[in-house]
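This report concerns only the one structure given below.
With one protein chain held back, the other chains of the complex are shown just where they sit.
Then we have chain A:
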Amino acid sequence: MEKMSRVTTALGSSAINGRTMFCHLDAPANAISVCRDASQVVVAGRNIFKIYALEEDQFVEKLNLRVGRKPSLNFSCADVMWHQMEENLLATAATNGAVVTWNLGKPSRNKQDQLFTEHKRTVNKVCFHPTEVYMLLSGSQDGFMKCFDLRKKESVSTFSGQSESVRDVQFSMKDYFTFAASFENGNVQLWDIRRPDRYERMFTAHTGPVFCCDWHPDDRGWLATGGRDKMVKVWDMTTNRAKEIFCVQTIASVARVKWRPEKKFHLATCSMMVDHNIYVWDVRRPFIPFATFEEHKDVTTGIVWRHQHDPHFLLSGSKDSTLYQHMFKDATRPVDKANPEGLCFGLFGDLAFAAKESLISSDSNRKPYPGGDRRYPIFFFKKPDQTEQFAHVSSALSVFETDLDSNCMDWFVKTAQLYLLCGKPFAELCDHNAKVARELKRPQVSTTWTMLRIMFSDPANLTPGPNHPLSKLGTLPLMNSFNMKEMNSGMGAESRLERSKGESRQDNSHLEPGNSLISNNNEDNEETEGSEGQAEYMFGDAELDDDDLYSMEHDNQTEEQEYTLPQEAFQLRHEIMDNPSAPEHLQQDKADSPHVSGNEAEVTCLTPIESFSLISISQPLFTPQLPASFFCPIVREMLSYYAEKGDVQMAVSVLIVLGERIRKEIDDLTQEHWYTSYIDLLQRFELWNVSNEVIKLSTCSAITCLNQTSTTLHINCSNCKRPMSNRGWICDRCHQCASVCAVCHHVVKGLFVWCQGCNHGGHLEHIRNWLKSSAHCPAGCGHLCEYT
C-alpha cells in the first residue's frame, strides 16, 4: 500500500499539516488504514467501522459503514485496507472468515460491494496489490491465503501454507508477483502469485507466531517481521538464503511493524499486549527506541504512516477507543532520559564502566575537547533542522581486570603467620611488620607500620630511627616497578584506587607528565571507542564519586589547597587512605582526586608538588616534641579505614602492637567486632595458632574468654560406662579407678593415651616407650595397637 507512483507525490508532504490530536471512537479499534491522498482514515473493529476525515486540527467523522438493522459478523473486522490506487475501494477481513469489499462510490447507504466467504476461519489480513486495481489477497486462520479478482465472484487462486494460521500477508513493493506471508508457527513464506502450488521460499523467522511483516518501501530486498518472541527482525531477501541483517529486541510481543517513509532505517512498532506505546526504531540502534509515542491507554492495534512520503505523521488506533494523529516532533525521545553511564561487576571482580565521551571531555574545562560541539551531541537533534539523526553518542568503555592473584588470600595467610605481635620492643615489632608487608608487596601497609613506629616511638630512641625509616619511606615511593598486577588488592576497586594513586604520583614525579600511566596500566585496561588517553582517564574515574566526574570547578580549589597541604604531610597521607570510604570529607578529598582524574593537563601541575612534599617536608616537620597522643585520632581513623576496607587484619595487628597507646581511643564494641572478624577469618584459613595468639593478646574480655570455653572434656568410666563427674580418674559410682596405665598399672592422672581399637592405654610416656619395643598392646589383649 505504500507504493505510489512518484508522480502522485507531487501534492506530497508540503500539503499536509496538522498537529498531535485524537478523537474518541465508540469502540475499540482493530485496524486502521489511510487513503491515498492522506486525507481520510478508516477505522475498523469489532463494533466500529467508520471513516474519518483528517482536518487541520481535528478528526471529523465522515461516514459510518456499519449500517443495517441486525449486527452482522461481517462487520466485525480484524483488518481493513484502503486501496492505494482506487480511492473508493476498501477491503475488510472479518472475524467469521468473510472477506468483504466496500465501494464508497455506491449511492446507497450500504456500501458493501462483494462478499467472499471462502475461508473457514477468521481472516487475519487483507492486502491489495499496490499497483493492480482488482487484485486482493487474504490470509486466514485456516492456513490458506486466497487471491481474489474483484471482478469475479470467487477467488482465483488459493495458496496453502501447509501449516497453521496465516497472520499476515504483504505484497512486495517492488516485485510485481511476489508476496510474503507470515505464520503462527514462526515461518515466513515467499510466494509467486502465479504459482499457487508451492511457495518459492520459506524460512523460520521467529519462535512462536510471526504476527506481522512489512516490505521496505524503497529497498527491494528488505522485509521486517515482528513476532510473539518480542523481536523485530529485518531480513535481506535478495540473497539465496534469507539473511537476518538487523534485530531489535522489544519488551512485548510485536503486533504491527511499519517502515517509516523516507527513512531507510526507521520502523514503527506496537505491541500486542501489556505495552501500550508505539516505538520508532532505528534498526541500527536496536537497544533504545529512537522515538516513543505514549498517548494510548490500552494496547495499540493499528499504526499507519499518514502519507507514503511524509515521515512526520503517524496515525494509530487503539483498544482504548481512541484514534490518534502523532506528530513526530512531539514524540518522546528515550535517549534524552537514558542514563549514559554503565557500571558493572564481572563474576571475578572485573569492573566495566562505560560513559559518554562528551561527559568525559566536559570534565576537563581546561582543555576542551577538540571539535567543540561533540561535547553536547545530545542537543544536536533538538535543533529545529530535524536531521533526525540518532543522537550521536559514542561512549568509552573501560574494563578493569582483577587478576586472579588478587583474589587469592595468600598475602593474608603469610601476613598472619609472619607478623610479630608481641615479645619485642615496640619499634622492632613495627619494623618487622613493615618488612613483612613490604616483602608481600603491600607498600601502603608497610608504610603505615613505619609511620606508626615514628609516631609512637619514644623521642629519645628516635634519633637514630627517623632517618632510617624515612629514607625507607623515601625509597618506597620509587616503586615504579610495581604495577597493578602485582598488587594484592583483593578488596576491590577502592584499594586499587589507593595503589593507582600512589603509583600515579610516583610515576609523575619521575616521568614526564602526560600519558605516562599507560605504560604501566595497559594490560589492565581495555578500551573501545575512545582514544587511549581517554580510556586511561576513565580508569581513574571509575572509582571516583560521581561528583568528581561532573564538578568542573574543583580543579581550582585543588590548587588552593595544594599550598596548605605540606604543612600537614601526615594528615594528608591519612586522607588519601580515607578517600573512598569517607565521602563526607569530599571537600578535602578533592585535593587528591586530580591525581586520579587528571588527564594530560591536570597531572602536570598537581602531582609532583605533592609527592615531593611528602618526602621532603615531612622530615623537618617531624619534631620530637609532639606527644604520641597527638596522633591517636589519626591512627584511630586509619584503623577504622582499614577495617572498613576489609583489611581487619591490619586493624587488629596494629591494635595489639600499639596496645595501651591506642586502646582507649577505640570503643570496646568496635574492638571486639574487629577481633571476632579477624579470628573468624584466621580460623577459616585454619591458622589456629595465630588465632589463639590473637585471642591471648587481646584485651577485650569477650575475646579472651573465647579460650576458656569448651575446655571441658567429659569422660565415662570404663567399668560402669557412666559419666564421671568429679575427678577424671576415679569413678564415684563404682569406686574403681577408671584409667589404669596398661604398662605400669597405676592410675593415670595426667595425659592418658589409648588405642581406639582395644581401648587399652596409659601414660603417654609409657606407651610411647612400649611401642618402641612391641607393636602389640601392653595389656596383653593381642591387639596390634595403632597410634597416630
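The criterion applied here is as follows: a contact is a pair of C-beta atoms (placed from the backbone, for glycine too) under 8 Å apart; a residue touches a chain by one contact, two chains touch by 3 or more; residues count from 1.
Just so it is clear, contacts and distances are computed from a predicted model.
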Omitted chain (choose from "UTP4 small subunit processome component", "NADH-ubiquinone oxidoreductase chain 4", "Sestrin-1" or "Potassium channel domain-containing protein") - UniProt protein name: "Sestrin-1"
Residue among A:130, A:209, A:289 or A:349 touching the omitted chain: A:209
Candidates A:26, A:298, A:410 or A:786 - the one touching the absent chain: A:298
Residue in contact with the excluded chain [from A:33, A:122 or A:739]: A:122
Residue among A:95, A:155, A:433 or A:450 touching the omitted chain: A:95
Touching residue (missing chain; options A:272, A:331 or A:666): A:272
Touching residue (missing chain; options A:101, A:141 or A:225): A:141
Missing-chain contacts mapped onto chain A: 28, 46, 70, 72-74, 76, 78, 94-97, 117, 119-122, 141, 184, 208-209, 211, 228, 252-253, 272-274, 276, 297-299, 319-320
